[in-house]
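The structure's right below; bear with me while I get my questions together.
Every protein chain of the complex appears in place save one, which is left out.
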Amino acid sequence: MSKPYNRLNKDDAVVLLVDHQAGLISLVQDFTPSDFKNNVLALAACAKFFELPTILTTSFEQGPNGPLVPELKDMFPDAPYVARPGQINAWDNEDFVAAIKATGRKQLIIAGVVTDVCVAFPTLSALAEGFDVFVVTDASGTFDKTVQQAAWARMNAAGAQMMNWFSVACELHRDWRNDIEGLGALLSNHIPNYRNLMTSYFTLVNNK
Amino acid sequence: MSKPYNRLNKDDAVVLLVDHQAGLISLVQDFTPSDFKNNVLALAACAKFFELPTILTTSFEQGPNGPLVPELKDMFPDAPYVARPGQINAWDNEDFVAAIKATGRKQLIIAGVVTDVCVAFPTLSALAEGFDVFVVTDASGTFDKTVQQAAWARMNAAGAQMMNWFSVACELHRDWRNDIEGLGALLSNHIPNYRNLMTSYFTLVNNK
Amino acid sequence: MSKPYNRLNKDDAVVLLVDHQAGLISLVQDFTPSDFKNNVLALAACAKFFELPTILTTSFEQGPNGPLVPELKDMFPDAPYVARPGQINAWDNEDFVAAIKATGRKQLIIAGVVTDVCVAFPTLSALAEGFDVFVVTDASGTFDKTVQQAAWARMNAAGAQMMNWFSVACELHRDWRNDIEGLGALLSNHIPNYRNLMTSYFTLVNNK
Amino acid sequence: MSKPYNRLNKDDAVVLLVDHQAGLISLVQDFTPSDFKNNVLALAACAKFFELPTILTTSFEQGPNGPLVPELKDMFPDAPYVARPGQINAWDNEDFVAAIKATGRKQLIIAGVVTDVCVAFPTLSALAEGFDVFVVTDASGTFDKTVQQAAWARMNAAGAQMMNWFSVACELHRDWRNDIEGLGALLSNHIPNYRNLMTSYFTLVNNK
Amino acid sequence: MSKPYNRLNKDDAVVLLVDHQAGLISLVQDFTPSDFKNNVLALAACAKFFELPTILTTSFEQGPNGPLVPELKDMFPDAPYVARPGQINAWDNEDFVAAIKATGRKQLIIAGVVTDVCVAFPTLSALAEGFDVFVVTDASGTFDKTVQQAAWARMNAAGAQMMNWFSVACELHRDWRNDIEGLGALLSNHIPNYRNLMTSYFTLVNNK
Amino acid sequence: MSKPYNRLNKDDAVVLLVDHQAGLISLVQDFTPSDFKNNVLALAACAKFFELPTILTTSFEQGPNGPLVPELKDMFPDAPYVARPGQINAWDNEDFVAAIKATGRKQLIIAGVVTDVCVAFPTLSALAEGFDVFVVTDASGTFDKTVQQAAWARMNAAGAQMMNWFSVACELHRDWRNDIEGLGALLSNHIPNYRNLMTSYFTLVNNK
Amino acid sequence: MSKPYNRLNKDDAVVLLVDHQAGLISLVQDFTPSDFKNNVLALAACAKFFELPTILTTSFEQGPNGPLVPELKDMFPDAPYVARPGQINAWDNEDFVAAIKATGRKQLIIAGVVTDVCVAFPTLSALAEGFDVFVVTDASGTFDKTVQQAAWARMNAAGAQMMNWFSVACELHRDWRNDIEGLGALLSNHIPNYRNLMTSYFTLVNNK
Partner (left out) sequence: MSKPYNRLNKDDAVVLLVDHQAGLISLVQDFTPSDFKNNVLALAACAKFFELPTILTTSFEQGPNGPLVPELKDMFPDAPYVARPGQINAWDNEDFVAAIKATGRKQLIIAGVVTDVCVAFPTLSALAEGFDVFVVTDASGTFDKTVQQAAWARMNAAGAQMMNWFSVACELHRDWRNDIEGLGALLSNHIPNYRNLMTSYFTLVNNK
């Protein structure tokens, strides 16, 4: 009855950032704004660090939903960017799915706003087509904890893996020795208490 | 191992509003009263907007449980209305089941008070008969978070989909272009921060 | 893929009250003391009301765990009462299992202190032997919410049904008309807001 | 040592609604959005019901702070409306203070966004000038509970009265007999559980 | 700068139970229903135990607010009972104040529903007239924690003493030896964990 | 308007540990049991470390309240120990007050169970007699957060200083150089994260 | 459909303590520091008490992650200790897996810091190889409750058993009579309220 451990592999993973738009983010109340911003940027930094193909998409960004947050736009200038003309489920947009399939990868790392719609719908669609889906729960926000928990339950029941940006980073990295400084910088930039550990450590070591 | 994504379809869905009665609602403590009222009315507005057949039922409304809240009665004047003479599980009432079957639809969108009884029992009955059940968790209330979580766990384990009114609306709508103004109005009326986004947006656009 | 709805049946159910002892209850912190006491007594009242066979058991009650709370002892003077000499899992005690089997019933309604041990262990044992187990989550207490959630997850994964005393009562009762006053009294005694609904209702009705 | 009870008087009170703007409200996280919207509109309804002079003010509404929410604009079409050109503390705006003084009233009922700035600053200024200030805590929102508590402590220490919209309404109304239906309607519109009480009550009474 | 300790004295204290009505209690959400019911009945039991004069009052009990909860009516059959015809602040009702003054006592122990109105208003009125007021915070309920905290701040700033039913009982009793069994019974009936301590203790002592 | 800063002075302070009894502690629910135990023992360790006179007292320890916890008894074998025969307020016991006065000290550092009675009553009595009282809030426990907050408000309003064991330690110690290792050990034993800081630090330093 | 109850067996279980390092523990925020320390030491005490083979491992302990906490090092001086040179998933380290396999045991009891990585990764790896994995949720810590819940969901879905140190102890012990004093001491040392029960009990019994 044991299940195979389908672990994230940096040669088979692609990152999907769905609807992290300036307007929509103002709806998020299941994280503090600073925590949520940090988590989203940390996930983006993972995508960069592991050189994962990354696909950006937005919903109706000319209207009240607002533009993609500029930080993401700036970090991925060359990434496929699908401004959906109206489809709510990004998977209903052919360009989005085509961009994913063009990568030839089967592991989808997904985050977005709001969790119950912009994350859950493409997650369920992708699972149905046989992709492996890894939901980055802490880079995905929604109206409140109740909605968050319902959306998680739905995706979990369908076979999605519930993760967070830090476990994504660690599962991809595998071994500190692959790039100690790189991983250290990633953690230092997005885990304040880890930065503090590093500050204390290097102060002592360098003062030897 | 991938599961098919059985998504809500406005031609195959029916809405069941179970026991949203003036007395019973006073028992709800897992949502603030304003949040709960908003969620219930939002779900009702979805039913109207997507022109879904909707079935109302009440439990013992002549007694302390009290009458159906008037807003729902007013919104669905022609809907089948089953005042159950005593059955606690609405599915035990033949008229209720008959009304559902008369729609010929297989996707049941259900909400009610209290979650662990008035929602969970017909959900389990309907699943056993092969219906697909989508529980609107935020339009269903009960005594406290502990009871809520137990009821969710029971329904989830039996195969119900855990949803919220907003994901129901979005899954039914599929594409903003199907009716931009209609969906916008729905969101504006029931998501205060979305209304604010729209206010700011249209003020700027109209002042151009 | 639909599952049969195995619902509680008053002719096939037996209630197991495990280790509600004066000492052990002082360990419970996942409910307020008044809520927990109310929930336990409400479940006991259900057992009486539906005339379900009820089995009491205690763990090491001569020592610090303390005696069974007197209210339960008084409510079930003739119930099988198994003071286990040392077995932690009540299912390891032959008398306890024999008492259950003597009822010929297959639906076990269980509650106890602490959830992660005194409830979870016999639940898992009983499921393994093919019994249906209905855990009364709100009449079962433990050290804190974290432990509660872990214990629920374990039992849920093994196939136990997560319930609460009120849903147990309603699933057993089926129809208000089976005994309107009896069910009303049960709710009135253990749901303060329901009592208030009844007070307001009958005051108005009687003053007509 | 007893203090005089300076109670709200509808002939001496004026309502100040400060910066309830579409953009700023998206910063509020110490209330759920539905609760906050309800509380603000309830306070506005009190102002209308008691025919209190009401003064609206906004901060920089052409910019990202956004326009005053339309509901308030619509409810008070003839109220003094001070769109401040830049002053953060509304009390630094001469027109705002002049509008208050023009009413000849000494009791200021104030609410706004965000509590720690838009409410606290004019509160402290007004107290320093000898006005009595009644802060409507639940119609005033800010970043989180910590900031809320700090702002309350500062205002409380300076002599402001901490109130909520319901206590404002009741202190102004004094006696149900002054307008039973009017107060009932106010409560029914903004306290869902009170509406439910009324629904159950009138259903029974009217069915006699 | 030291303040005299004005402690409760059973010869100078009177208990005021304000608007514990079946309808109004359904508005209370800052306590669980079982906790709140227990606290109110515990305070009532203190009044009986210390033979304190007790005054009951209700607001508009013929309407949706509903009747006084029967338990209180039954416990104090001979107490002054002031069904106010409309005054929201009980202190505005002459009969209520007259009943208090008739006792010749200066220490008012007050509790009621809702805290911010039915408790706060008479508290502020009484303080202004030189009475000492002891608010029983846990037998007084309101809409949510935010309103609770605002109401407490207002009363505290005006000089009321913030207490709870247990500290009221202990401050009145002074010394266990005044009536060990009486105090023990009071605690046993309303503090479940204390009852458990007594159960374990007496079981051991009696089995010696 | 500035107030003098009456700071704790190890030559003028005395520690009062009131009713930390095995039975009574089972009533505490405003801290986790491990946190509370740690805080109480940390305060006791401060008393030892600063060689403060310490006075122990218990209420009715032969009965259900249970004996003083053995750790405290063991730490202060020679301290005055007042087993009160019945007085609830320790200040009503002549021996207790005499023991305090015998120290000639005016700063009372007090903690106990339950906060609203065993701490609040002697605090108010001592303040009334001109003592300075420093309440160790985190070594004092009670039924729940609501009662905790009411008790704090009462003591705070009467002039008590709200502290915690760590601020007591630091205010007494004044300067790390007075005993670096001693203070370090105190923190290491009772602040797990501080112990971790020390572990990491000394590992690095010693490995140089 | 009943599942076999695979219960912990002291002859088949091995304890894995993963990365309880002084630096990493400072990242834990889903438990209070005292609770977490207590839980980790309690699990370690179980391992000793039941004489379970125990394997310690650390991640990069020369750097900011810091050394293993000394308490664990001291408790298991002869245990296999695998200081991983870089592998994040301990299962990727051959020595670690070899140490486990050398025990010949199939039941892995695992705890660590952080839950979502240091616990989840080896759990998933071990499950994939057919081991039974029992996660000690309360001796495993991480960044916040959201991450905790995601990590639990992932492990639970993969077939891990969610436990806590107390249920581990009880499932291993089976029967109090196997060693009453031993189990009593374990509970007394790590469950403060249980210690209190024992204190009260033995005081009474010994004073007979």
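Just a few scattered comments:
Labels A, B, C, D, E, F and G are assigned to the chains in the order they are written; within every chain, residues are numbered from 1.
Methods note: a contact is a pair of C-beta atoms (placed from the backbone, for glycine too) under 8 Å apart; a residue touches a chain by one contact, two chains touch by 3 or more.
Every value quoted in this text rests on a predicted model; they were computed, and no experiment measured them.
Every shown chain that the unseen chain touches in the whole complex is listed here: A, B, D, F, G.
Contact with the omitted chain, checked across D:89, D:164 or D:199, is made by D:89. From the options A:89, A:140 or A:200, the residue with contact to the chain not on display is A:200. Residues 22-23, 25-26, 32-38, 66-67, 69-70, 191-193, 195-197, 199-200, 203 are the ones on chain A that touch the missing chain.
Where chain F meets the chain that is not shown, the touching residues are 1-5, 7, 30-31, 137-138, 152, 156, 161-164, 166-167, 170-171, 173-178, 180, 184, 191, 193-194, 196-198, 200-202.
Residues of chain B that touch the chain left out of the display are 197, 200-201, 204-205, 208.
Methods note: only the chains that are shown with their structure count from here on.
Chains touching both chain B and chain F: A, C, E. Chain pairs A-D and B-C differ in how many C-beta pairs are in contact, and the one with more is B-C. Seen from the Cα centre of chain G, the chain whose own Cα centre is farthest off is D. Multi-chain contact residues of chain D, defined as those touching 2 or more other chains: 26, 32-33, 191, 193, 196-197, 200-201. Chain pairs recorded as touching, per the definition above, are A-B, A-D, A-F, A-G, B-C, B-D, B-E, C-D, C-E, C-F, C-G, D-E, E-F, E-G, F-G.
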